[in-house]
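Yeah, one chain of the complex is gone here, protein chain that is, but the others are all in their spots.
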Amino acid sequence: MMYLLGLAIKSILREKWINLLTSITIGFSLLILSMTIFTVYNIEGVSDKLPEKFTIMVYLKDDLSSDEIIKAQSQVEGKELVKEVLYISKEKAFSELKSNLKGSAFVLEGIEDNPLSPSFEVKIKKELFSVEKVESLIDILQDEPYVEDIDYGRGFLDFVHSFRTAMRAVGIFFTLLIVFAIIFVIYSTVKILFYRRKDEIETYKLLGATAGFIRAPFLIEGGVIGFLGGLFGIAESYAFYYVIVRLGHNIPLIGFMDFPVQFFAVLPVVGLMLGLFGTIFALGRIRF
Amino acid sequence: MMYLLGLAIKSILREKWINLLTSITIGFSLLILSMTIFTVYNIEGVSDKLPEKFTIMVYLKDDLSSDEIIKAQSQVEGKELVKEVLYISKEKAFSELKSNLKGSAFVLEGIEDNPLSPSFEVKIKKELFSVEKVESLIDILQDEPYVEDIDYGRGFLDFVHSFRTAMRAVGIFFTLLIVFAIIFVIYSTVKILFYRRKDEIETYKLLGATAGFIRAPFLIEGGVIGFLGGLFGIAESYAFYYVIVRLGHNIPLIGFMDFPVQFFAVLPVVGLMLGLFGTIFALGRIRF
Amino acid sequence: MITFSNISKIYENHAAVKDINLQINKGELVFVTGASGAGKTTLLKLVYVAEKPDTGSIVIAGYNTSTLKEKSIPFLRRNIGVVFQDFKLLSNKTVYDNIALALRIRGVQEGEIKNRVSNALKLVNLRHRSESYPLTLSGGEQQRVTIARAIVDEPTVLLADEPTGNLDSGNARSIMDIFREINAKGTTIMIATHNHDLFRNTGLRVVQLEEGRLIGETVG
Partner (left out) sequence: MITFSNISKIYENHAAVKDINLQINKGELVFVTGASGAGKTTLLKLVYVAEKPDTGSIVIAGYNTSTLKEKSIPFLRRNIGVVFQDFKLLSNKTVYDNIALALRIRGVQEGEIKNRVSNALKLVNLRHRSESYPLTLSGGEQQRVTIARAIVDEPTVLLADEPTGNLDSGNARSIMDIFREINAKGTTIMIATHNHDLFRNTGLRVVQLEEGRLIGETVG
């Protein structure tokens, strides 16, 4: 066993060019995998933060008493999805409009009678946020007697939803593609090594070596190549992240991107598994 | 010569695994190159379209006569950078404000005295657009006697400018990285093939072959590998484009992305050149 | 020990070996001779199952090579030492490792390997080259390494294919002495050779091949 390990290590060093090449290729593939995960992760991250900014404006009927308003507020607050409800009175709405008009605020100066409605600003619980749930909540609120109108970013919500779904699909597609690519690359590398040592293996057989004895060094080699590929993948992913974050430092959107370190830590293990897998494929059945 | 060509073709077929592997690796690298070009190209494209949307609002002093306004307008129109100047009278500005306020427009109802300034909406010539030129134009206009104030998207302009610069830097960085990666990959592939045929080459030498005779098949092989890599690169780039455009069809921003076909058509030539380059490196000097 | 019954081996409608019937008893030393291309190597290959006969059967120590399970072939081969005509030395291993490989494959312990390999090297007079690589050895030296590898595990059967083709008469004689010594200890031996000096006046069986056929048997 020690001897077979030694054989494998010697072989890896002897064939350092091809092994390096393969590992780097795998590293590259894993980099693309990282980029995919990185992108999908960040998009999920960004859209996970959306609920914090997402609010539903519930415009109330103009003729409600304060008691009715308090009752309505606690009713809305009781909904499972709702995190907090902020009451905005007519007066507050008017002063907000004023400040929004800024320089042109004098246009409001002549107005005595406040024409605006009171409203609830409803915030949604982040952890329960989903497009479907929000829409069913709105359907329920719409039917309440105290509700005049409801305003929310429907198009925006739909966009986020479909964008997320599309990115997930692209992510899965790329991931599968890369897994196959890596297996193929390791498969062909081991195949090359195998063909290259055909004469040597022939001699092994004639000296009475069993299939296991012949296979072992290749399996070790395939595993090591995959593992090294994983390490390269981490290195390249960090480099990529560094470039993105460094060069994109003062670019909004990119500045606050996140790097899921824990995903990339498993790359060598992924490489190792794919390496063994590709090797088993490449060796096939050994005939005597 | 025909014989050497034949040798090279046989060798390519014989070593099909490693050649396929290398070509695919190169294809992959070229895919990343494509993605880089694709991204940079589209960002350039999008930011090239910005000038069409970019306008400078020049607010005029309130007390100008129509003669003065016409003079001023033709003066601004005379500037090299300016494409067209739209005069917006006080009245027009007021009605625009009204329509912007929409539902809340009644707040303006009591106002008799129009408090707004007349203005010029200045559009910039697309083909001359640059951040520096726009800023110097604004500096000049600022000093004109008829100008009250100037309003334009300074922060936005700066952002576009720095984003474009950053993307170009990332693009150049990636391009160089990939060029080196491809040369390295071909270098190591040819090195492998060379080591693998060491005995064969030794025999060639002992039979009186010159360095040129030995090199030729490798050069052909390296070139072909690079060329095939380029073809793979095109195929993968199209696949990538297809996925992006297909899956991103209903996602804004992605929907109108452009695919610079003419760039990708040269990939095989790029591959060929890099292949020859890598091979020359790998062969080094042949000693007898 | 080895029984050839009606053996033929056909390559591309050309018979390398044809209708061979031959019985080799346990502990015998038999020479196979014949011109270049007569089928000597093919006959030996059939014994160590590098080739399978197209007709007939070979039975070694009770096992029929044609019906042997593929998984058992390695274990059959472990009882057969072969001196290959083309040496089949691994050029990336030292002389020591080339010989040790035969034992490592059999799972022998490293300590024991060391002893046995150095004994085998002493026998063929190459102890001083144990750390050399095959390509730095002369033709005759390589041949002797091959011989050392074939005998290092004291096989039940020894097949030697042109074992003295690259050796001067002095070395050839000492190799023959080794073979006879091993033979005396009970190993069954087949030697394929065109070198008549090897069997002249030995009183041993000499089988003659011509174009794949067994055309006669004499005593050397």
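Chains here go by letter, A, B and C, matching the order in which they are written, and residues are numbered from 1 within each.
Note that a residue touches a chain if its C-beta (ideal position, glycine included) is under 8 Å from a C-beta of that chain, and two chains touch if they have at least 3 such contacts.
What you are looking at is a predicted structure, and each value in this text was computed from that prediction instead of being measured.
Contacts of the undisplayed chain with visible chains (whole complex): B, C. Of the listed residues C:S57, C:T94, C:N171 or C:T202, the one in contact with the hidden chain in the full complex is C:N171.
Among B:Y204, B:Y238 or B:F263, only B:Y204 touches the chain left out of the display.
Along subunit C, the points of touch with the absent chain fall at residues 11, 34-37, 40-41, 85-86, 136, 138-141, 143-144, 161-162, 165-171, 194, 196.
Taking the whole complex into account, subunit B touches the unshown chain at residues 3, 14, 199-200, 202-211, 213, 287-288.
The rule is simple: only the chains that are shown with their structure count from here on.
Chain A has its Cα centroid nearest to the centroid of all protein Cα atoms in the structure. When chain centres are set by their Cα atoms, the one at the greatest distance from subunit C is B.
Rounded to whole angstrom units, the spacing between the C-alpha centres of subunit A and subunit C is 64. For this pair, subunit A with subunit B, the centres built from the Cα atoms lie 26 Å apart.
Between subunit B and subunit C the centroid-to-centroid distance comes to 70 Å (mean Cα coordinates, whole Å). Counting partner chains per residue, subunit C shows two or more touched chains at no residue at all. Multi-chain contact residues of subunit B (touching two or more other chains) are absent.
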